[in-house]
Each structure stands twice: as C-alpha cells, then as structure tokens.
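Before I ask anything, let me first share the structure, which is written out below as structure tokens.
Of the protein chains in this complex, all but one are displayed in their positions.
On to chain A.
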Amino acid sequence: MFDELLILALVVLPFAGSLITSVLPRSARNAASLTAAAVTLSATLITILLYPATVAGGALVFEAAWLPSVGLNFTLRVDGLAWLFAFLVSGIGALVVLYARYYIASEDPAPRFFALLLAFMGAMMGVVLSGNLILLVFFWELTSLFSFFLIGYWHHNPGARDGAKMALTVTAAGGLCLFVGALLIGGIVGSYDLSVVLAAGDTIKASPLYLPALILVLLGAFTKSAQFPFHFWLPHAMAAPTPVSAYLHSATMVKAGVFLLARLWPVLAGTNEWFYLVVPAGLATLVLGAYLAIFQNDLKGLLAYSTISHLGLITLLLGLGSPLAAVAAVFHILNHAIFKASLFMAAGIIDHETGTRDLRKLSGLFRYMPFTGSLAMVAAAAMAGVPLLNGFLSKEMFFAEAVANHTGSLLDDSLPYFATLAGIFSVAYSLRFIYGTFFGPAPTDLPRIPHEPPRWMRFPIELLVVICLLIGILPGWTVGPLLADAARAAVGAALPYYSLAVWHGFTLPLLMSVIALAGGVVLYLSLRPYLAVGRDDPPLMQGVKGQRIFDNVMLTLSWKWARALEQMLGTRRLQVQLRLVVGAAVLAGFLPLVFRGAASVGSKPVTPAEPAFILLWAIGLACALGAAYQAKFHRLAALVLTGGAGLVTCVTFIWLSAPDLALTQLLVEIVTTVLILLGLRWLPKRIASEDDLKPSGAVLARRFRDLVLAIMVGIGLSVFAYAVMTRPLPETVSRFFVERAYVEGGGTNIVNVILVDFRGFDTFGEITVLCVVALTVFAMLRRFRPASDSEAAPEQQRLQNAYDDKAPDRKVGDTLTDYLLIPQLVMRWLFPVIIVFAIYVFLRGHDQPGGGFAAGIVLSIAFVLQYMASGVRGAEADLRVLPLRWMGLGLLMAGLTGAGAFVFGYPFLTSHTRYVSLPVIGDIPVASALPFDLGVFSLVVGATVLILIALAHQSLRGSRGERVPGDQ
C-alpha cells in the first residue's frame, strides 16, 4: 500500500509544486527554484525507493476509480521500463532545475518558468506511469501543452511564439491520432487497462482494425519524437530557454514517442506492417537528421538535428522487431538522454557566457573555459560513439542489429551501409560542435568576454559526464540490472542473451565503428571550406524548408480553404439566414399536414362566435396588418397599432377564461411601449426616397418571396390551431394541478400555484433570466453614448426654451414645468395609490389573479410615472431607487426560500402552507410560496426599473457626435 501511494506521489507532487510555485511573486527566483529542487529531488528519491518493489513484483499498480462505467480508471503502473523513464524524468529534472536556477536571468519571471517546468514533469510522469491508455493520452496531450508554454516562455520573441505554435500544432495533431488509435486498441481488446492490453498482443494483431490502429498510434509517436516527415518542429522548438531544450526536447518529451513504441512493442511489433512502417521512418530520420546536423550554424540547431537523428536510430531499432534490437533501443534511450542533456547544458553555458551560439562567431573558447570545454568534449565523444563512453556501447549494439538479418528484404540488407553512413555523419557533426566552438583562433566580436560559469551551474554537466564514463567503462556493473529490467518490461518476455562488455573482439560492428570514426574525421576536414562560408542550408537540399511547407499547409487549410468554404456556403447577411430558418420551419411544419392528414377538422363542436368577439378581432387584424405596413416609415403609428394588437390579445385572454394572462399582458404591454418609446428617438429618420417609391425588380421579387413565406407561416399556424381546437382535450397532467392546487399548494388561483409552487423551479430559472437580461442591458448602456437624435427639438419645445432664455427670471425648461404642473401633480399623487395597488395585487395573487410578477410590474410603472412627471433629474432628486439591490434581494429571497426546504429535509423549493388571521384584513394565506413570490416581485421591480432607468439615462448623455474631448 505504501509503495502504491508513492507512485501516486510521483505524479501528484510535481503538479502540487507547480501550483505553489505559480503563486509566488514574479521576482522570487530563489524560492521558486528551491521549491522546484525540493520537488524534483523528492521525486528522484521516491523513484529510487520504488526500485526494489518494481524488480520484485513485475508491475506495481495504483488504482483509483474514476469513470469505471466506461472502463476508465486512474491507474498508475510501474514496471522496469516505466521505472527507467521515471528515473530519467525525475533525475534529469533535478539537474535541469539546478542548472536553470543560474540560467534564468533575474529579470525573467522565474516562478512561471519553474511552475511550467514542474507541471510538465508531472505530465511526463503521468505518461510514463499511466496504466490506462486513455489516461496515457491525456497526459500525453498535457506534455504537448506545457511544451507549448515552455517554448513560448520568452513570448516577446516572435521566433519563440512561432516555434511554440508549430510544436503544439504538430504534436497535438499527433496526439489526436494517438487518441483514436488508443480507442481502437481499447475497442479490440475490450479494455483500456495497460496490463490487459499488453497481454492481448495476438488478439490485436489478428484484428482487421490492427492496421488503422497501428498507423494512428505511429502518427502519434512519430510527431512526438520528431520522426521524418514530422521532424521540422523540433529545431524551431529551440527558441525555448536551454534548460527546456535539455529537458523536454532531448531527454524526456521527445522520448515519449519512442517510449510509446517500446511500451506497445509486445502487442504491435513483429509484423510486416510494423517493419515496413517503422523502419523506413526511423532510417530516413537517422540519416537525414545526421546529415542536416552537420550544416547547422546554431549550436542548439546542431544538437536538435542530432537529437532527431538519434531518435530515428531508436525508432529504427524498435522497428526491427527483434528483442535484441529492443534492448539496444532502450539502452540508447538512456544513453542519449544522458549525453545530450549535458551537451545542451554546455551549449546553454556557452550562449550564457558569450552571448551567442552561432558557430560562425564562436571559436577558441577552450582558453576561456577549459573545464566546460573538456566536459563538452567527453559528452560529444559519447555522441559520436567513441569507445569507453556510453554512446559507443549502444551504437555498437545498433551496428550489430543492422548487420543481423531480419526480413531478408532489400531494405534489411541495406541497413549496415546506411548505419555506417549515419555514423560518419554523427562523428562529423560532433567534431564540428567541439572543434568549431573550442578550438581555432581566439574569438573576435563576441557580445561578452567569456569565462567559466558559476560552480553549481556546471555541476549537472559534470555529473552526467561522469555517468557517461561509468556506463562506458563498467557497463555490466552500473547499468546492467536497470537495463535488464527495463528491456524485459519492454519486450514482455524473457530476454535473449546479450553482452554489455566493452570489448567483443574483432567483429563487423567494430569495423563499422572504425570506418565511421575515420570517415567522420575525413568528412569534417573536407567539408570545412564549405562550412567556413557559413551558408544557412546544406548542399543537395537548398531551398527545402520544413517550416515553409508547414506554413503553406497551415495557410491553405486554415485560411484559403476555410474562406472558400465560407464564401461558398455561408453568409453574413441576417435576412438570408432568417429566411432559411423560417423556410425550414415552414417545410417541417407542412410535412405532417401533407403526409399525415393533420389538417382535418376534429369532432369537437365549435363554440358559437359572438359578434363582439368578431368585431374585436376585426380590429386586431387591422392593427396587425397596419403595423406590418407602417413599420418602415411611421414608427410611432406602428407602435400604436402593435399596442392595439396587444390589447386585442389581452381582451381575448379575459374572454377565454385567463384573467392572469390578461393582467400580465396588459402590464407588460405598458412597460414595453414606454421602453420602445424611449428608444425611438435614437433611430435614424427614414423618409421615403425615390427607390422606396419605385422599388426595383429585385426588391419586388425579394418582397414577394418574403410575403409568400409569411403567408405560409400564417396559414400553417391557423390550420394547426384550428385542427387542435376542434379536437377534444385529452387527459393531461393538468388534472394533477387542478386537483391539488388548493389541497397541497394552499391557493385557489391554480395558475399562480403552478408558477410559485408546483413549477417553482421553472419560475426561479425565469426570474434569473430576467435578472441576467437587466444586468446585460445595464452593462451595455453604462458607458454607451447614443447616436445623435434623429429629429431636432420640436417646434413647441424650441419656442418654450427661447422664451425661457429671454426672460431674466426664468431658467430653460420652466415653461415646460409650468405646462406639466397638473399632470405632474396627478402623477405624484398616484405614486402611493399605485403602491397600494401593487401590494393588493401581490397579496391576492395566490388566490385570485395577480401575484408577484404582476405586482412587480405595477410598482415599476409607479416609478416610471415619477420619471415621466419630473424628468430624470427631478425624479432622482426625490427618489433613490436602487434597482440592483432590489434584484439581488429578490433573487436571494427566492433562492433562500427554496433552500429553506433543505432544513426540513425536503428537496429544493418544497413548499409549506397555512392561513394566518390578521386583524382587519382577515385570513391571508401564508405559504412558503409567499416569500418566494415576494422574491419574484422584488426582482421584477428591480429588473424593469433598471432597464427603464438605463434607457432614460441615455437622454442625459451627449450623443456620439458631440463627444467631450478627453472623455473616453
């Protein structure tokens, strides 16, 4: 149990550390690096503690239920392979943190750097320790994300931004493929659990979905590990700070791809498909990367291409499909991480101390930094595969595997030659790295005078180089057991015999090594003239740039094609869109009419029509048609006519037994009209022009089309309404409400009881909507200046103001006040009357038509009247309405009433009811619905008044045309 918690700690600890670091102040470099160091060191320690259990038990598993219903558990699993990676991630992480403490300049935000680095470490731990494929993909994508942030750490640098974007695009797209691949594998096996999947190799290989799953998984792995043709993102990722390059882009993250190949090796490898997909990719990457590395002028660029080449080597080894090759692959993963991390750190030191990493400027640095130079030389020799260093051993194993026969094909037979060629290239670029930097004449025009770095900045390199030597000289004692565990876990079966000795006698691989070393030296010497020119691109491949291809593809996909599609299928014109929506609705509506005969007249006898009702609707129709006709040129008339149509609706409600609806409709009608009247003055004046009087053919056609649509909608709704109304009412849920409204809801007005009791939750949502709308209106108008008035002040107002202006004892506006004296008085006196009426409407609501909503609008009308009577300034001098508080209070009260039911152990908004007898007034219902309704009331008052005041205040502001200078 303790071990299992340790596994969990390995993943959780870095994220926790990241969280702590991220909240540190910007300048807390020491605190941040100390936290990071503590986290990485403890992670390393925990990893070491886990080693005995891993060796003994095979695989150690921590499992917590996450979404067990879909087979997704938070499973962490440590076996030899995962352990080796965890050790790399934590160990190199600790060294990188130490190094970064000195590397990150004091003016850079160090906490952000360390927080991201730790978060990446957590994600990487997650990848290597995941015991579930879905979980693995999740962490996989996380590493892409944090890599993106870390590459873009110096986000003021456009190269960093572009590199980050490119890396994210490529690796996240690959991650998506991997996700689908994992789903396919999970589908084939029937489980996402890694232990189950690893045991189901035969099932997977026999499945018809094997090839698609394999291709998708390989896409994920190849993008992540920068395999050809996806390798181009890695050199651009070198815009990241060097500790990131050392950690993510050589030692850990780019190894995730080959880790995945190794992880799934037992279930995917060994087939012809695997061989012919993986080996060519690995081989191309190996040779191409090594070739391009020779010609890089940037130190980090050289290392990046060398990393690509080495990743290709590992991929190639895994692709061969023989257990021995897999052992070599795992061994090389370890060796490469060690020497490449130290080389990156050395490059970072050179950059740090000289101010440049351009090989054309650097030379003869050995005299300034002999210690760093010696360390770099050892590491570079390991990279080149010089004997007695770790790189030699795994390269020797690689040569042996290249020589060995796997499939007998032409590709297989040509491997030794390509391997030797890549070996020659790697010797050449290693030589260039060392010779170009440290030897030759003393450097001129360097930005800084170089010197040795701080003691502890060099320490990580020293340690790594010592390990290079130890492994190289005493492989069997140092790395032997670890490698055996890791390789056994990767291969999934007993290991074949292999020897880690330095000396195997005179063998073909040794000969290849010798050829590579000698050939590399010759190649470098013969290329020096070419390199001295300092061209940017290598011979044979001038003009081929991955970045340009990538940019072109991105441009085509995300801009050209997208635009073309939009132009083909889309429109920005709202009318066209709405026409389509209405047209689709009409079509959908008419289908049942045509195919199901829904338009037939039902059996229910119709109610005889009264003449007054006919007359009412004659008016209603006239109003609606008139409004439709007048809305373009005569807005006020159209508004009045719409009001008429609203009133007809209102009377219809009363007529047909819906007093609540009528009351609400009437009140809302009033407020809406006031609202639109307030807004009307800012709409532009519209005068019929020549075009309007004699519309063109296209306009007429458009109108005709709209008219047909409108008539179709009208006919459709009429037919439906008639068809339904002439059929008897079936049994509905209404019975429930009618029967229990009084008995359980304690009110006689069924509609009100439904709203505040049975369906109180709906009402709660509804008032929330109202609240949001009011706040939106408030927010939109708060700093808004309206358009200029569409009309100049009317004649009467101008005369009145001119008169006021002339008279010495009058202010502008006095005449208007005089004129309005009596209406003003009436409106003021109406204030208390309307308040009483609002209370009345509120209190009777539960039993008779009324209720919180109607009462709220009544009260807001009382406020509106005050504004109308005294103007905005006048009204606000006497009256302070705080609509936001009314709203907040209302929402709170409704919510608390609902939550009160929890106290008594009932669900939200369960109501309780009883009658209380008050003197004079008599029995009034005191249901818990009452405070709820009070909340509705308060909120409606607040929202309505807020909207109206926001609109009214616009008249106080200058229009956009007359903006005061400096007022923004």
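Assume contacts are C-beta pairs under 8 Å (C-beta built on N, C-alpha and C of every residue); 3 or more make two chains touch, one makes a residue touch a chain; residues count from 1.
Note that contacts and distances are computed from a predicted model.
Asker: Leaving aside the chains on screen, match the unshown one to its UniProt name from "Na+/H+ antiporter subunit C", "FtsW/RodA/SpoVE family cell cycle protein", "Peptide ABC transporter substrate-binding protein" or "Protein-export membrane protein SecF".
Answerer: The correct option from "Na+/H+ antiporter subunit C", "FtsW/RodA/SpoVE family cell cycle protein", "Peptide ABC transporter substrate-binding protein" or "Protein-export membrane protein SecF" is "Na+/H+ antiporter subunit C", the UniProt name of the unshown chain.
Asker: In the complete assembly, which of A:Ile711, A:Leu799, A:Val836 or A:Ala877 touches the absent chain?
Answerer: Of the candidates A:Ile711, A:Leu799, A:Val836 or A:Ala877, A:Ile711 is in touch with the missing chain.
Asker: Can you tell me which of A:Ser225, A:Ser394, A:Thr763 or A:Ser911 touches the chain that was removed from the display?
Answerer: A:Thr763
Asker: Touch as defined at the start, partner being the missing chain; which of A:Ala37, A:Ile754 or A:Leu891 qualifies?
Answerer: A:Ile754
Asker: Of the listed residues A:Asn335, A:Ser363, A:Gln665 or A:Ser928, which contacts the missing chain in the full complex?
Answerer: Result: among the candidates, A:Gln665 touches the missing chain.
Asker: Can you say which of A:His155, A:Lys560 or A:Arg686 touches the chain missing from this structure?
Answerer: If we include the chain that is not displayed, A:Arg686 is the one touching it.
Asker: Kindly state which of the options A:Ala105, A:Val553, A:Ala701 or A:Ala721 is in contact with the chain not pictured.
Answerer: Looking across A:Ala105, A:Val553, A:Ala701 or A:Ala721, the contact with the absent chain belongs to A:Ala721.
Asker: In terms of residues, what is the contact footprint of the unshown chain on chain A?
Answerer: Output for chain A: 572-575, 578-579, 582, 604, 606-610, 613-614, 617, 620-621, 624-625, 627-628, 631-632, 635, 638-639, 642, 645-646, 648-649, 652-653, 655-661, 664-665, 668, 671-672, 675-676, 679-680, 682-684, 686, 706-707, 709-711, 713-722, 724-726, 728-729, 732-735, 737-743, 748-751, 754-755, 759, 762-763, 766, 769-770, 773-774, 776-777, 780-781, 784-787, 847-849, 853, 943, 947, 950-951, 954, 960.
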